[in-house]
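Let me begin by handing over the structure; questions about it come next.
Heads up, one of the protein chains got dropped from this complex, but the rest are sitting where they should.
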Amino acid sequence: MNPVKEKAVIISQKRIAEGIFDMSLRCPGAASLAEPGQFLNLYCRNETRLLPRPISICGIDKEKGNLRLVYRVAGAGTKEFSELKTGDILDLMGPLGHGFTIKDKPAILIGGGIGIPPMLELARAISGRKTCVLGYRDEPFLLEEFAKIAPVAVASEDGMTGVKGTVIDAIREKKVEGGIIYACGPMPMLKAVADYAARQGIEAQISLEERMACGIGACLGCICQTKEKNHHTNVNNSRVCKDGPVFDAKEVVFP
Amino acid sequence: MNPVKEKAVIISQKRIAEGIFDMSLRCPGAASLAEPGQFLNLYCRNETRLLPRPISICGIDKEKGNLRLVYRVAGAGTKEFSELKTGDILDLMGPLGHGFTIKDKPAILIGGGIGIPPMLELARAISGRKTCVLGYRDEPFLLEEFAKIAPVAVASEDGMTGVKGTVIDAIREKKVEGGIIYACGPMPMLKAVADYAARQGIEAQISLEERMACGIGACLGCICQTKEKNHHTNVNNSRVCKDGPVFDAKEVVFP
Amino acid sequence: MKLQVEIAGKSFKNPVTTASGTFGSGAEYEAFVDLAALGAVTTKGVANVPWAGNPTPRLAETCSGMLNAVGLQNPGIDLFCKRDIPHLKEKGASIIVNVCGRTIADYVEVVERLSDEPVDLLEINVSCPNVKAGGIAFGQNPDALFEITKEIKKKARQPVVMKLSPNVTDITEMARAAEAAGSDALSLINTITGMKIDIHRRRLLLANGTGGLSGPAIHPVAVRMVYQVHKACSLPIIGMGGISTGEDAIEMMMAGASMVAVGTANFHNPGATMDVLEGIKSYMEAYNIVDIHEIIGCI
Partner (left out) sequence: MKLQVEIAGKSFKNPVTTASGTFGSGAEYEAFVDLAALGAVTTKGVANVPWAGNPTPRLAETCSGMLNAVGLQNPGIDLFCKRDIPHLKEKGASIIVNVCGRTIADYVEVVERLSDEPVDLLEINVSCPNVKAGGIAFGQNPDALFEITKEIKKKARQPVVMKLSPNVTDITEMARAAEAAGSDALSLINTITGMKIDIHRRRLLLANGTGGLSGPAIHPVAVRMVYQVHKACSLPIIGMGGISTGEDAIEMMMAGASMVAVGTANFHNPGATMDVLEGIKSYMEAYNIVDIHEIIGCI
């Protein structure tokens, strides 16, 4: 499916935790095509910033034509987005990339930090048995929404919420079980998840992050190394924006 | 007097002719110091545009702390200003430069095109006898306001308003007389004015335009050539932003 | 309105092409641009064998610009000929192939391999700053540039466009070396070497250390070099560097470019090439220009 370029209208935006914003957009074109695990490219208004910002889709409402994004203010671009008000226009392109492939197996959904938001729409989309494992540094967010959909195990670095430690600690302590893992989060977490899945002998689909320019597979800026030769690039590199962001953990060579 | 850097509030803005805008600003700091013939540096919001835009002061209301600017949309920066609404903030620095020096002689005030606005505040400030000569390309603006203050002779290139031709044609045809000329407008007009004044043997103060960066005499970007050595630059160049924009026509070497 | 231009005897329906490396092999942009409506598609640099390129991060943003250190990752000439050329032809696009290599032999191999392919021009990238071995030296030394141009010209069946690096003291010296060696046209500018430091992590942001600066930030440098080269030699020029509007393109053409390439702007606006083309037309209409040649090198 071809992505669309669209002028989205901000429906609502609120701060849901320290530096974390929750934004709903009216963008019927992108919404009609969106799937869990895909992302949008958001364009900055400030013209000194040329590159679009990739943000994962956290919620899809195809009927209303709305998409929901939850993001962290990481720098100047996301800061700019966080200042948009209801009714403002935001240029975007999407949906982009290859999302999660839902398999009919008991699922473990693992989100770490700002990798948590995309797991929410995935959790909704999975109709079978599922458990969510969410890892926070400190202040939790989106927790209640997850809890409405599935059992949740929580880990936090500071130990204030749930298990003190990593998502793997939470899985072990809470004895979370399943036949497939879907995960998004920081690289060290994904590496730990991949190792865990390998040891358990189950599939893990992991969503990667890389700096991007085109977002559509043209510039080769955003690759990850892969064990096998990628059919498109003809080398052991896949494009995170196009072949991913979701990859089978077994394919990925961690840096 | 040192200029101030100030966040001005837009009080009102309206389009008064094709591509010409009339803007009032609350900027008590700059307003308290402003004199006819001085200008402001307006900063763009779009961060790709680094250089401030110099715009002459068209009206001064020291009591209210307001300044009025009338400007033409010439490019991207002035376009940006023209889109500002009441209540918006505009960064500025001013007042800048050396304005007109009012002498106690019957005055001829000559404005050409977008050089007309600064003559309005000057006309108000001159209490003695005065005649205004305004030259337009086509559509006139500010005409009624001038007419309330002083007798006005008008010239237009298309001949639709007043004398068909230049301000010099209007002066001749309308037999405008005076003991001093104050003028602002395009270079060819100022040159004609300087020649006219020389022939009449009267003083002419002319306001020049040049591309600027600092606006305060530091960068030497905005010079005009002068017959005498300038005491500051120590060469035959004066800084339009600091030594001008108003010069005695006799001093200036026209390019 | 006549938009058609010629470069080394090849004619293109309009002067707008894509800057190599920013437009893939065209297919990725088909959702946004009709490839047949472009003057030509210039493809990502291709070598004799597949290259994996540099580690990530490969990209960084700068003020009105960006740095890239992709390192010429490419699928190799075989897959390129099998997959990308037929696809572009099927879409009705004119094709400029950007060629890279580590040694003269690498380049020659690619050029020979393209002999019978339906390719309009060969653009030779001797200027990519991201390749440590070979590449860069050719683009920064007039003798090396002369040498490689001469060898390529011996074998090339299509016109050869040497693509110059801006990272030199005197761009005209390079242009004259390429001209003397028989280059049929020139293309400039490639990226300017830059660097960004992640001050929070205290390390170079790009894995490669340095990267190539592109985008509107470099436009005035590109215009200057195109102008200088246009005055210094008589080869037709494909001009690029920071073009994102029709006005930028007109400026580049007035400086002397017969054709312009749109690069980084595609990332900000996937329809940038078409917007540039429309902008050129609007300018021509506004100034009653009937043939684009009236503005090429008119300064």
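First chain written, first letter: the chains are A, B and C, and each begins at residue 1.
Methods note: contacts are C-beta pairs under 8 Å (C-beta built on N, C-alpha and C of every residue); 3 or more make two chains touch, one makes a residue touch a chain.
Because the structure is a prediction, the values reported are computed rather than measured.
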| item | value |
| --- | --- |
| Given A:Thr48, A:Asn66, A:Thr131 or A:Thr166, the one touching the chain that is not displayed | A:Thr48 |
| Listed residues B:Ala147, B:Met160, B:Ala198 or B:Val235, member touching the removed chain | B:Val235 |
| Absent-chain interface as seen on subunit B, which is shown | 2-5, 43, 47-52, 93, 210-224, 232-237, 242, 255 |
| Where the unshown chain meets subunit C, residue by residue | 62-65, 67, 140, 167-170, 192-197, 199, 202-204, 210, 213, 216-221, 223-224, 227, 242, 247, 250-251, 254-255, 283, 298-299 |
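By our rule, only the chains that are shown with their structure count from here on.
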| item | value |
| --- | --- |
| Chain pair with the greatest number of C-beta contact pairs | A-C |
| Innermost chain, where centres are averages of C-alpha coordinates | C |
| Centre distance in Å when subunit A and subunit C are each reduced to the mean of their C-alpha atoms | 35 |
| Two or more partner chains touched - positions in subunit B | 48 |
| Subunit C: positions in contact with at least two other chains | 64, 216 |
